[in-house]
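Of the protein chains in this complex, one is absent; all others appear in place.
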């Protein structure tokens, strides 16, 4: 099967009558959620947004589900000790996700599938969903009781984690990992120029405030060896993530407790 | 070893000069976080707060670390379809935890250990910690860069989950579980009178809004058989949880990247 | 008449079907509201929450009205100069009370009776009630126009204040008072060990910020002589407060402008 | 003694260098706080703001303390059932007062004296002061630890209440009272045309939401007989209030725990 | 035609039954919005509120449309470097305007016409209107879909700007302008005493934070020569502004896309 081009499922490239027609046949939508934060001495600051958007578009192509533009600023407070990091406070990101979900729900979208590229967003996204359900009901939106949001962290999909373990073992680490760096190398070849061997990283550990983070992880890495990353690995990760999440999304769309 | 009575480690029973003296030798504090929400047709609405507080006090006795009063109202938006549930919106709970952490940090506490009894609180608590680190720095608190918060969900401690699996297998389920109900039976014997056999529960599944939750789980249970719970199991769970979390807390207190 | 045990009216020990049945016959509920703050060099930090909860349970026993768990963290900004004080900012406490009232109103509770142990909560609680009425209407809750909240400060009940005056005269003071300390001695006998004669306290006066408070009241007391407190006084205060508030609650429940 | 004209103490009529010079000799400032809400079938909607501002200007003339413009919109949620009422939610009024206090504190004002004309503002104003002290410290304002706010409700000043009792006895009531209406008649003679005998009012009682308020008090009055008001009474009330509050303000300015 | 006295159109001087009757024939209302901020070394701190209120009352007299009291505190963060300035943060002013609009909309007002005297309020006022439309719909107000707000900056009305150019040319400048100062001289003759020749002002330029503002404009003026102002100019500006805005308001009231 040939997949349709990404243009067809990008919400940004649709007109409103096209969205109106789409809603007649599908109530689902994908939202990519990233972050803009340091990824070690050689990784791209946009890693989490670039990867989330790429996976989202591939999932959209596989499923025909619309993809909103990416929210590229996420919750990265703990990375603020490194220049270039841009972070929304948790309460701000909560409000953003709340408003996006409410906007979509108003039009009749009932399955909001957030494809996330950053672990730091997980908690806030879940909190936002809970707040959004309450607001949808409080505002009397017709589909409030059918509204559902789901968070899908591409880097935690089973096949992705297996492949990363197979390729890198313990050297995958937990931040600025070779798997996510590999995906950025596939997406943005110019990043290859930054790749170089690095000393052993500081080990992974608990995450607290930005000063604590930088003290524990002076170059930004958490137990990872991003030099192992290769663009072709990235292509493979993209494929694995997209397949896994597309299947997950199909289940999400099909699930209906009323039937 | 005989453990000291709970009175000695309850912040509520201390005077301020005693806390001042305590801070000379220990910078840690335990905060129990619960919820007030339906726990199936036979479970107590206070289950998550009662259990979190009980575990916290036992951890305090084992470690000598002070225990604040419990925050008994948590984030239970998805349970609001059942009478008696009281929920703080995520943004409200975030503010509560933020303010509690900031109050404690102002006095010099540097390790805030939150013992949690409710899965629905996890996301918001983590978001609150990130927000608190930022505020502590913004306010110029002297210990801002050393402030750390950690979330400990007693029901997810390894030995607790193993014991639950051993006792109940798949019938443990995910809400109104026999393990947490057992602990409440141990703590509040009057609850025994509510115990009775129940039909098979609705299976566990994703959690969205309150109407969706009640539609999927008409009696409030998620795959659980709370009738299996026995008070003596509860005593055992309390012991296992307290031991596991006490060890975890000791590691948390000892961890110092500067040393 | 023998009063029922407190177990019967604690919301935490009820199941949701029991609350559902309760709402068929009564639309009232009691919420204890305390604080966690310094109470002078010999008083317990938990005084205001311990006393509010104790009074609430006694009022519940006398009236059969359900009692929620206590909100033990209150608005104690002015006490933050003393270690161990935990304070919610006024805007945070406002949100907490708002959410609790809205949760209860959603289930059909129409008379929320807040038994308060801390003067610093009064303003914020009243503000929260006003905000909650507006939200209940904005959300279209069926009982919005019948929803009413009432604040009952146990330490300001007529019989309590008369007894305090009779026992202590001017030495009652305004913070860390012998009357409230007496009640804690009754509730928690271990606190007796802290009792000791103290120098004359700083006089009562206006309350502003934490530094100003500590400058004016270096040991935390405001004109009070807590050494006068005795456990048996406390038992008497509990009885007087519970009787007075129970009668007040009955009037609150019976009041209906439509009839 | 001849009092200076009001022009001299109105902040609005000062230039910034004049304020700079003023701060060299006085750290106090008066802020009038009113409300815009129904005052019964014959009373002016602006009663609470008009009276608060008039009293504030007289206090300013007596003391030489600057008077800010009035905040004429207050917390009047319970009056929203009557056309013309404009209300700020408690959380909004809290933010307004917070920001006004912080602005003034930034310039070096250390004694903020809020002259209030509306009972519904009291709780929120007190909450705002507590929040402002915290922010002043968090922002590191030089005078944060010396900042103090005080609320003065002119209608509750001792001499005012005595005079009202002497003139009207029980017919003073609690909203749209003859005393406040009298003051408006003195200030705005055109209001005399609205005066007319009215039926007996609904009695005073607890205040909850707007629907409840209108059901209990169908014409907006709470136990009051505003027809008794006369302009000359109002002149007298203004004088009594201004004298009493001027003395109170002098004490407030003189109070300094450091000296 | 003789205009009615201002008393007749001041909301503050109306009773609620009069407002109820008014709404039968007119759904419009005027709200004056000012600021309390430095206006150069000789200008009055209340300039923007005094002028906005004066223009609003004249527009009300010309059109018979009710005028609310002025919101005299506006968004003046950039002027906080000068003593006497009082500023609401943008998020606070947004909440104030939101709440005022929602209060009025609740009673059936459908055309809210905000007459503004301060450029710094423009952005926040527009943002507030957008937020208010959403809330009116979310709360299910009957007239939500017909609610409209409009901002009218009197100093930017065509005839006003032409007259200012004709009188002052480039010396009008952009803050503490002779045109606005002239209006205050007309309204408050005592201000004449402050008038005196000044050195050439710092030129107009972009506006950022308060320190930057004061660095660029050390005496608070932006390219203006307020000494040129004369009271009779002010009378003329008032007339021109009132005529222009009255016509604009009439169009606003008449505009109805449904007809």
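Residue numbering begins at 1 within each chain, and the chains themselves are lettered A, B, C, D and E in the order written.
The rule we apply is simple: a contact is a pair of C-beta atoms (placed from the backbone, for glycine too) under 8 Å apart; a residue touches a chain by one contact, two chains touch by 3 or more.
All values derive from a computational prediction rather than experimental measurement.
Counted over the whole complex, the shown chains touched by the missing one are A, B, D, E.
Touch with the chain omitted from the figure is made, among E:107, E:148, E:186 or E:225, by E:148. Residue A:43 is the one among A:28, A:43, A:120 or A:134 that touches the chain missing from this view. If you put the missing chain back, the residues of subunit D touching it would be 138-140.
Within the entire complex, the positions of subunit A that touch the omitted partner chain are 5, 7, 10-20, 23, 34, 36, 38-46, 49-50, 68-73, 80, 82-89, 91-92, 95-96, 98-100, 103-104, 106-108, 188, 190-191, 194, 220. Panel shows subunit B; residues 137-138, 140 of it touch the chain omitted from the view.
The rule we apply is simple: only the chains that are shown with their structure count from here on.
Annotation of subunit A and subunit D: jointly contacted by B, C, E, touch as defined at the top.
Here A-E and B-C are compared, and the pair linked by more C-beta contacts is B-C.
Of all chains, A has its CA centroid at the greatest distance from the CA centroid of subunit D. Over half of the residue numbers at the subunit D-subunit E interface are used by both copies of the sequence. For this pair, subunit B with subunit C, the centres built from the Cα atoms lie 24 Å apart.
Between subunit C and subunit E, the centres computed from C-alpha atoms are 46 Å apart. Counting partner chains per residue, subunit A shows two or more touched chains at residues 137-138, 140.
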